[in-house]
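With one protein chain removed, the remaining protein chains of the complex are shown where they sit.
This part shows chain A:
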Amino acid sequence: MRLTNKQLVLLAICAVATVSSVYGGEVPRPRGVSLAKAALYQPRSDGKWTCLDGSKTIPFTQVNDDYCDCLDGSDEPGTSACPQAKFHCINKGHQSLDIPSSQVQDGICDCCDGSDELPVVGCGNTCNELGAAAAIERRNAAELHKRGAEKRQEMITRGKQLKADRAARRSELGARIKEQEGLKAEKEQLKRNAEALENEAMEAFKEQQRELDAETAQAEQEPQQMRQEATLSFVRYDANKDGFVEITELMVDMNLDSDRNGVVTVEEAKYFLDERERVDLDAFVTLAWPRIKPQKMLAEGLFQPPVVETEQPKPQVPSTEAPQAPVVNDEQADMELGIDEHGHDGEEDNEDEEDQYEEDDEPDVGVGEATADSETSTAAPNYDPETQRLIEQANEARNAFDEVDRHIREIEHEIKELDEQEGKDYGRNEEWAVLDGECYTFEDREYVYTLCPFDRASQKPRNGGAETTLGRWDQWLGEGDKYSKQKYSNGAACWNGPQRSALINIKCALEPRITGVSEPNRCEYYFEFETPAACDSEAFQAAEQNQHDEL
């Protein structure tokens, strides 16, 4: 539809000829003026007309005479003479449209009624066809939104139910934790009593066992040393000095690159933080350091694969510091575990790894009676039967206490999770809540992309290889409608570049799915995601109505 020279021979003349011809049929007005603005284009009685910005008064015959007189371009609504002017296409039968003057009389048909070009260009009028097609499209869209909205209603119901369930569970847990705390106090008293008796007996026994003191000292020293080391490391990791070690602070330590793929992923770092986002010093010492240390030792070549425990016999003397003792044991157990995992880390794929980490939670947090037991059985000296009995009683009391304590921590953990979920924005009516916990995938030529709403977006090469986190749930980021876009941030860092991130553009559809993934900027991913949760019939109709009103 490009213009040829020949076709334009009469351009200048035609332009003049069309100066202020009747336009649009009903109300006489200059070419390119909308009905709403028709009143502004009336000549004064002296045949003059003032630019809409008031800058100048010109003969009305100079409106649309293909010369720009007004600074605001208002005298040339129907030509290309003023670069800042707008041309109004009526587009009867379809949507009317304002196009910039740059598109007027350039040989390209921009208005479906062809009004932006001279007849010689031969644009034709396609408004009726387009209008009909648009009407069908609108009807389809309305229908889609209507049906989608029904699904969305179900999602809202389920989302609200989930919210109620969470609230119920939350209050139930609140009550349980109170109850458990009472029980804990009770068990603590029992434990203290049993330990007092045990202590007494032990003191007596110790008197007889003077010669073993040296080793005892050593056993006490070790946790001390451990704590010191851990504290030092904590300070080193805590780059921003906020008193917490966070995932990102660990991600800089390549020793923690368990799968040795060159990047410490969030998952990897999180493992070392006991699956937490961040830890304070105490948690670091007790939970994180025991996981990190073996990695360090391994990296420094200090770590020798453990020989059987019995080969370094340690007189396991239950002492007054008994509560600490299991920590030592626990740590040793962890070391073993760490190595063990490492043994197949490199080869195994990541999903397994994660599962394994999750399963590890329990023994790490808990006290681990079994371990303590086995230690005791292999290393316990020969007590006299009475002392032995008291020790066993004290152990039982300790275990009972620890049991309660662990229970409380479990409840706290669940509360924390519930609170986290409660903190997430699941939309105006909780319609997005059901997507939390779901995952959707999309395959292109090279990658399988995964989106787990409210959790993460990731990418995995189709021909095998490790999964890369593109981002973790960050926030809603739609302009206008906040719930039209999601942002996932702080993904794995790009080589020599920023951390990856993903933007999810959300549209209404009957079934949830990803329809496309692209990477317009290096390391910035763009997902097209569809779900009934985005179908809002009322909002859609309101928008339609709004648009209609404007026209």
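Assorted remarks:
In this text, contacts are C-beta pairs under 8 Å (C-beta built on N, C-alpha and C of every residue); 3 or more make two chains touch, one makes a residue touch a chain; residues count from 1.
One rule holds for everything that comes next: contacts and distances are computed from a predicted model.
You can't see one chain of this complex, but its UniProt record names it "Glucosidase II subunit alpha", from the set "60S ribosomal protein L6", "TBC domain-containing protein kinase-like protein", "LAMI_0F10132g1_1" or "Glucosidase II subunit alpha". Considering the whole complex, the residue from A:229, A:436, A:474 or A:519 that touches the absent chain is A:519. Touching the missing chain, out of A:382, A:496 or A:546, is residue A:496. Residues 1-3, 5, 8-9, 11-12, 65-67, 69, 80-81, 83, 100-103, 106-108, 445, 496-497, 518-522 are the ones on chain A that touch the missing chain.
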